[in-house]
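See below for the structure under consideration.
Missing here is one protein chain; the remaining ones are kept as they sit in the complex.
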Amino acid sequence: MLYLVRMDVHLPSDMPADQAEEIKAREKAYSQRLQREGKWPQLYRIVGEYANYSIFDVESNDELHTLLSNLPLFPYLEIAVTPLARHPSSIH
Amino acid sequence: MLYLVRMDVHLPSDMPADQAEEIKAREKAYSQRLQREGKWPQLYRIVGEYANYSIFDVESNDELHTLLSNLPLFPYLEIAVTPLARHPSSIH
Amino acid sequence: MLYLVRMDVHLPSDMPADQAEEIKAREKAYSQRLQREGKWPQLYRIVGEYANYSIFDVESNDELHTLLSNLPLFPYLEIAVTPLARHPSSIH
Amino acid sequence: MLYLVRMDVHLPSDMPADQAEEIKAREKAYSQRLQREGKWPQLYRIVGEYANYSIFDVESNDELHTLLSNLPLFPYLEIAVTPLARHPSSIH
Amino acid sequence: MLYLVRMDVHLPSDMPADQAEEIKAREKAYSQRLQREGKWPQLYRIVGEYANYSIFDVESNDELHTLLSNLPLFPYLEIAVTPLARHPSSIH
Amino acid sequence: MLYLVRMDVHLPSDMPADQAEEIKAREKAYSQRLQREGKWPQLYRIVGEYANYSIFDVESNDELHTLLSNLPLFPYLEIAVTPLARHPSSIH
Amino acid sequence: MLYLVRMDVHLPSDMPADQAEEIKAREKAYSQRLQREGKWPQLYRIVGEYANYSIFDVESNDELHTLLSNLPLFPYLEIAVTPLARHPSSIH
Amino acid sequence: MLYLVRMDVHLPSDMPADQAEEIKAREKAYSQRLQREGKWPQLYRIVGEYANYSIFDVESNDELHTLLSNLPLFPYLEIAVTPLARHPSSIH
Amino acid sequence: MLYLVRMDVHLPSDMPADQAEEIKAREKAYSQRLQREGKWPQLYRIVGEYANYSIFDVESNDELHTLLSNLPLFPYLEIAVTPLARHPSSIH
Partner (left out) sequence: MLYLVRMDVHLPSDMPADQAEEIKAREKAYSQRLQREGKWPQLYRIVGEYANYSIFDVESNDELHTLLSNLPLFPYLEIAVTPLARHPSSIH
């Protein structure tokens, strides 16, 4: 079951650089694990913004919320979720 | 080069049903041709709305505008385009 | 799996009264069938508006879109869907 | 009498972790007491957000404001209240 | 129990003048009856707009929706309802 | 001459509690003096929000601005003013 | 007493040209009478838009609403009114 | 003196095709005349939209309004004008 | 050449009172100098807000930007500029 997810990152301007780097490193590892597991099949940077558009492929709303709320950057993210359905003109 | 495209369809309420069907049939054929050519690799319905989110894969801004403005439904579409870039955490 | 759905009804001002009544009668029958089946467990009027907030309980995004797009009033509805998850403080 | 209430939580990024935990523990206890009393019959997490949609069942506008303004998290909440009425198509 | 209600009137530009006058005459009579009954204690024109701000004093959300949805102009109104509570600094 | 005024209070999260209490006490006294003088005839809490809707009855735009800008909470208020006129359907 | 007023003109696209010209001629005459009387001391076109910003100088909210609602174009105007006060740094 | 201008075209859906073509042909000729005169040095299509971003180079606000309001499509355009100044980092 | 300018002042809540007073004193002197020179012919307080609407009369976009960016309060201002043109119904 697919969802389009937009995430905008808002790090506090007074966060120490090493703390920011540590969180981003954990975020990257977490994200790549989910990508390899097929839960997070697509991840794109929005040009010019510290933000991404992603496609998640999960079993339920609850699973999606669990995955998102465990993001190391979650306290600093503004997230918008759009549930997707099969399009009648899709060839897939 | 990838772009996220959202299309909302607004058909006039007084359009005759057969005219609407004819346009939608041409739209479907056009869309499926672009999907098969790899220009429109993803097409999803937004749950509850007469709208879609799509990913387009084209050579340039000009090619994307040409593809979109040739949509049979183009006069009745509200379209928003977001250019995408590679995300540094993507495994692809 | 639960979703909060808001529906705003926008009937064209020139729709003949009997046509409007006929659509609304079919909408009511359809809605009550889904309520009895447990798919649409809650349906509330928004005070002062020709609109409702509803809770849907379905198996998937695709099932929800199918149910909503089959609403007799669908061509005249503005619909917003919010996926819901279990709240950690809920006693249910 | 029913109301739909949306609450978005905005904790200051410099709030000490133990203070945040203490407030959230009181919030949970307070919420569960109101749920058991039937005042707060429904509480859902919005997928991907630190926010909830809730249904409150109270005697009056004043009672609702008293309940909400006594939430331990109230100073950090953005709250939107929508009064609900019986829907003529509801089977309840 | 008090509510602030804003009503914006949007009459179709092609409504015949006598039909508009007839609806407005019924609206005025209906409004004045509710004012005399104490249900609609305040009614003000918003300067420069075909709109009003009103205070309603009713027993419940359901009563308010019934009163508003029976307005002769209801099909042409955009209505926003804000529930009000006693203010701790009010001298009343 | 009447105005509808909405005030939303935004106290800085790091304001010491006793300073906040002192300002609120002065705000209450000031508000109640204006209410007794008939300048601020109505004051309501918006349900669920740290905000109010008020009716002011003053001689001029300048008098209203003077009254509002002298509110002890003024530096922390977001204020929106709507000028009101007599409504032709009002029985008053 | 001064007010800033913004007016946006929205004529129906199917209004006959001579009817539009007749209304605009009456609007111009009415506007110039109010300008000569000192009620409408300033009137500017917003560059690129069929809209104006104006300053009105009137005795009361009621007078302003009467003047605006008597504009021949009033049924086709979207009007926003901002009450103005003396600025402490003004040299006038 | 430079201005950024965004124009969105909204043709009525019931405008006859030949009337639309005739207006667009006059628009194109008018636009190209201004481009050759140096008044309209840049004109770009916004990807996916029936809209453009343009740079105008004129002597005054009044000249810009005259040029824009003489566009054959002006009655069907939504126009937004942003005045531009020299940027201190520009090498031009 | 005239422009309508709206300025909203947002001073940081932790700015020392004497620093704020010093900036405001320089702002007032600067403003009054421009008013006396005829560059800033009108300056009004927006009722209830720490904001103003002003008319500037300058030679060019560049001159306007220079005047505004030299305001002592500029780092704390949110400014919106609307270019104005002569209105065909104006008697001036």
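General observations
Labels for the chains are A, B, C, D, E, F, G, H and I, by order of writing; each one numbers its residues from 1.
We adopt the following convention: a residue touches a chain if its C-beta (ideal position, glycine included) is under 8 Å from a C-beta of that chain, and two chains touch if they have at least 3 such contacts.
From a predicted model like this one, the values you see are computed outputs, not experimental measurements.
Although one chain is not drawn, the whole complex shows that of B:3, B:40 or B:53 it is B:3 that touches it. Annotation: of B:37, B:62 or B:78, B:62 touches the absent chain (contact as defined above).
Across the interface with the omitted chain, subunit B contributes residues 1-3, 60-62, 64-66, 81, 83-86. One chain is missing from the display, and on subunit A it is touched by residues 13-14, 45, 47-50. Residues of subunit I in touch with the missing chain: 3, 5, 12, 15, 61, 64-65, 68-69, 75-76, 79-81.
The criterion applied here is as follows: only the chains that are shown with their structure count from here on.
When the CA atoms of subunit E are superposed on subunit I, the rotation angle comes to 180 degrees (nearest 5).
Looking for a copy of the B-C interface in B-H, G-I or H-I, one arrives at B-H, which has over half of the same contact pairs by residue number. If each chain is reduced to the centroid of its CA atoms, subunit G and subunit H end up 26 Å from each other. Counting partner chains per residue, subunit H has residues 3, 61, 64-65, 81 touching two or more of them. Taken together, the touching pairs give a contact graph of some other shape, not a line, ring, star or complete one. Here the chains touching each other pair up as A-B, A-C, A-D, B-C, B-H, C-D, C-E, D-E, D-F, E-F, E-G, F-G, F-I, G-H, G-I, H-I.
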